[in-house]
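Written out below as structure tokens is the structure these notes cover.
A single protein chain has been omitted from the complex, and every remaining protein chain is retained in its original position.
After this line comes chain A, so read on.
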Amino acid sequence: MPEQVPGLTLAQAVRTRPEAGHRPTSAAMSASIAPSISALVSGAPTLAPMVVASPPAAPPRFTPAAPAAPGFVHHLVHRPNTPEGVVLGTAAPVTQEFAVSAVLPERHPLFNDGADAFHDLHSPAEALRRTALFVAHRYFRVPQERPAVFASTEVELTELEPWRRAAGPAHLTMDITLRPADVVNGVPRGLECESALSFEGVRCGTARARLVFLMPKVYQNHRERGRAASRSRPVEVEGAEPWPLRPEPKAVGRTDPRNLVLGTPAQNPAGELLVQVLADPANAVFAEAAGDHVPAVVLVEASRQTAFLLAGELHGFTVAGCVLSRWSARFQGFAEPDLPLWCRALAGPLGRAADGRPALPVTLVFFQGSRQVGSVETTVLQDC
């Protein structure tokens, strides 16, 4: 009987770790059945499963074919709150304060691609992820062999203007509080992260994340179960209409075709989009983070592109002036790099932000086969 993961509902592993045992190579080229978003959200049974007429046959996409691009360079400082922290550089497994400070890249191949009107959420999300992992191992002494799982991650804008790009380098500061959870023998098995974001010293957003550190055996069992579920129940193709072509990069907020991570979408009468996630293996940005699972940056980018596509094509937004004002993800499993990854997106009722700008809530679900990998709640804001 496989070992159960106590209390674990998610998982996006971030530690690079070769998977033991046999890895199936038979790529299921068709879409798998997944519950519709409305069913996921409301719990109602799926009445009309979306069916893709001609599911795109795409090979697995996440074996890097290019040199890795560097992550953005930043300073991480510990703000010790005890004398021993100051003198010895150590940290007890209690709440600790850190700060990340960085000059954001001005010519990053992904982050600066597109209209480039606003800073993307990628940078703070990535900085928070890397900081949490680094601190966990370096300061909280979490053993390297315990893979980390991000159960949830959320970035939210509290002020829009500071996110607007100006000429010259942009300076990002993150005040980060890391709170160990479930400490056993002085070592935490989880980490709660909270951060306040500032651009050029102006407070403008928040970021949160929750990590779980798994015991190796638990991690392996979790992956194996996930892979089995991802390979099960191929899709019966019928119903919804596929679009004629893959979207143009500008329709998803980019200009470089290498950055497009979406296949050809299909749409049902209720306005749901279904699209396969297809990242370019030659893209150095995606290659940098590649491991034994689909990297976080691909999932962030896929959710961003899908949400923009939905807002632009179905709700009349001008994509060049779109910005994600909220991105809140909960993951239940890892996305397997050698299996098709699908994203289903449905917009909520159009509303307005406090400043009157149109704001479109979008719910996205990532799935492989019959397995839900994770869901993202995001809001697309129309700058005007």
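Methods note: contacts are C-beta pairs under 8 Å (C-beta built on N, C-alpha and C of every residue); 3 or more make two chains touch, one makes a residue touch a chain; residues count from 1.
Simple rule for what comes next: contacts and distances are computed from a predicted model.
> According to UniProt, what is the chain that's been left out of this complex called? Choose from "Cytochrome c", "ABC transporter permease", "SARP family transcriptional regulator" or "Aspartyl/glutamyl-tRNA(Asn/Gln) amidotransferase subunit C".
"SARP family transcriptional regulator"
> In the full complex, which residues of chain A touch the absent chain?
Against the missing chain, chain A presents residues 67-83, 86-89, 99-105, 107-109, 130-131, 134, 138, 169, 171, 173, 284.
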